[in-house]
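Supplied in structure tokens, the structure appears directly below.
Just one protein chain is left out here, and the rest sit where they should.
Each chain carries a letter (A, B and C) given by its place in the written order, and its residues are counted from 1.
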Amino acid sequence: MKLGVVRFPGSCDELDALRACRLVGDAELLWHRDRDLRGVDAVVIPGGFSYGDYLRAGAIARFAPVMGAVGEFARSGGLVLGICNGFQVLCEAGLLPGALLPNLSLRFVCRQVDLVVERADTPFTRACDPGEVLSIPVKHTTGRYYAPERILDELEANGQVLLRYAEGQNPNGSLRDIAGVANERKNVFGLMPHPEHAVDPLTGSTDGARIFESIAAHVEALRRGPLAAAGGSASAVVGRGAA
Amino acid sequence: MRARVLIRPKEGILDPQGQAVERALPALGFDGVANVHVGRMVELDVDDVSRVGEMCERLLANPLIEEYEILVVER
Amino acid sequence: MRARVLIRPKEGILDPQGQAVERALPALGFDGVANVHVGRMVELDVDDVSRVGEMCERLLANPLIEEYEILVVER
Partner (left out) sequence: MSGGLTSSPHRELGLTDREYERIVARLGREPNGLELAVFSLMWSEHCAYKHSKKLLRRLPTEGARVVMGPGENAGAVDVGDGLVAAFKVESHNHPSAVEPFQGAATGVGGILRDVFAIGARPIAILDSLRFGELDSARSRYLLAGAVSGIGHYGNSIGVATVGGEIYFEGPYEQNCLVNAMCLGLARRDRMVRSAAAGPGNLLVLLGALTGRDGIGGASILASAELGEDGAAKRPSVQIGDPFEEKKLLECSLELVDAGLLVALQDLGAAGLSSSSSEMASKGGVGLDIDVSKVPLREPGLEPFEIMISESQERMLCVVEPAKLDAVLEVCSRWEVRATPIGSVTDTRRLRVFDGGELVGDMPVEALVDDCPLYDLEPARPAAPVYPDPPRRLADDAPADVALRALLRAPSVASKLWAFEQYDSLVGSRTVRRPQQADAAVLQLAPDGGRGALAVSIDGNGRRVACDPYTGAVEAVLECARNLACVGAEPLGLTNCLNFGNPEKPHIAWQLEQAVEGMADACRALGVAVVGGNVSLYNESGGGPIYPTPVVGMVGALPDPALAAPAGFVEEGHRIALVGPFAPDLAGSELEKLRGRLATGLPQVDLEAQAAALAFVREAVRGGAVASAHDVAEGGLAVALAECCIAGGVGARVDLAPLAERGPERALFGEGPGGVIVSGPPEAIDELARIAGAVPFLRLGEVGGDALEIDVGAATLSLRVDEARSLYEGGLPDLLQ
């Protein structure tokens, strides 16, 4: 299995993400100007300040050549994980619903938070238990998840909210305490917390590894056949692009 | 031609920056201020001003959360 | 009365946001764009519009690096 981590000018957490990916498989960096995803099984858009986050977080990065390829990959069912700035990029690119607004505090916040796993039957959370609490850090200025009420209702109804901040721990004012959402098909997932910073007991927590293990398990299962990948769920993801 | 794009948070979306300004002004002795909103302004020289709307839709504003207004500035 | 304050980096002051937008637009196929600057806009209801200049000096703008313009918006 091979994961690709996109590097934009201004990415900051790409090497951390690469390290986290390498705990579960092969991984390499993908350059923002490349259109070729080099046959990776899943793409990670890492955290940082792509293009300085100027204008609006994620607004400029979404037009990078590599994002065209990532879009096609996602539309063909490939797994795409966006972390923090990556989440912002995916929202700006329309690959995920909603938008991220400045934190209510208007300040950057770096803090360990507890996250509740809402769905443990997706490619990104299948290594978790439903309701499990993960300790993972956040660090951002623009992390307040927003979508119109109607869309929020839809997201909830479709089970697209995969992670929520534990009660009283919402660090940014995200609506309905949403920390991470998937697209309808559940092959694109974005979250503000940084699972790649929670894969080493020395640096605080290993709970973030679950996200990467989930991706690896899903890709392995796909190898063995679509039915195994479905893991019993009806909304199975079949096939993947650019392999 | 010089164009000026004014971008503000859509109505109904919490604007903590506007609120912060609204709270800070009375503390400095400015009363009678209400309904403060903080947005962005982009100014640019363009050959073809008719394309600015498209620039807004695609890059300068995020239509989900922001509304914009385009003004042409006489030069 | 509704006032609109437009705040931009002073001339000669580095404007990295403006530069970033200026570089991004041609890549999206928008040519003939130059001299892009990104600033802020503050909109507010005020009883006494004559005090807005003072508000800018003290809070809304940073006079060291920004210049501002006050517009009164008809309502």
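Observations on the structure shown:
By definition in this document, a contact is a pair of C-beta atoms (placed from the backbone, for glycine too) under 8 Å apart; a residue touches a chain by one contact, two chains touch by 3 or more.
In this text the structure is predicted, and so the values were computed from the model without any measurement.
Though it is not drawn, the left-out chain touches A, C in the full complex. The chain omitted from view is touched by exactly one of A:C12, A:L104 or A:L175, namely A:C12.
Remark: the residues of subunit C touching the chain excluded from display are 9-16, 20, 62, 64-65. The chain not displayed touches subunit A at residues 9-13, 15-16, 19, 48-49, 51-54, 107-111, 137, 139, 141, 194, 196-197, 200, 202-204.
Methods note: only the chains that are shown with their structure count from here on.
Once the centre of each chain is set as its mean CA position, subunit A and subunit B turn out to be 30 Å apart. Subunit B and subunit C have Cα centroids lying 9 Å from one another.
Separating the CA-averaged centres of subunit A and subunit C is a span of 34 Å. Listed for subunit B are residues 40, 42, 59-60, each touching two or more other chains.
With touch defined as above, residues shared between interfaces to two or more other chains in subunit A number as follows: 55, 60, 63.
Those residues of subunit A whose C-beta lies close enough to touch subunit B in the complex are 55-56, 59-60, 63, 92, 98-99, 101-106, 144, 146-148, 173. Residues 16-17, 20-21, 24, 27-28, 38 of subunit C are the ones that touch subunit A when the two sit in their complex. The part of subunit A that touches subunit C in the complex is made up of residues 51-52, 54-55, 60, 63.
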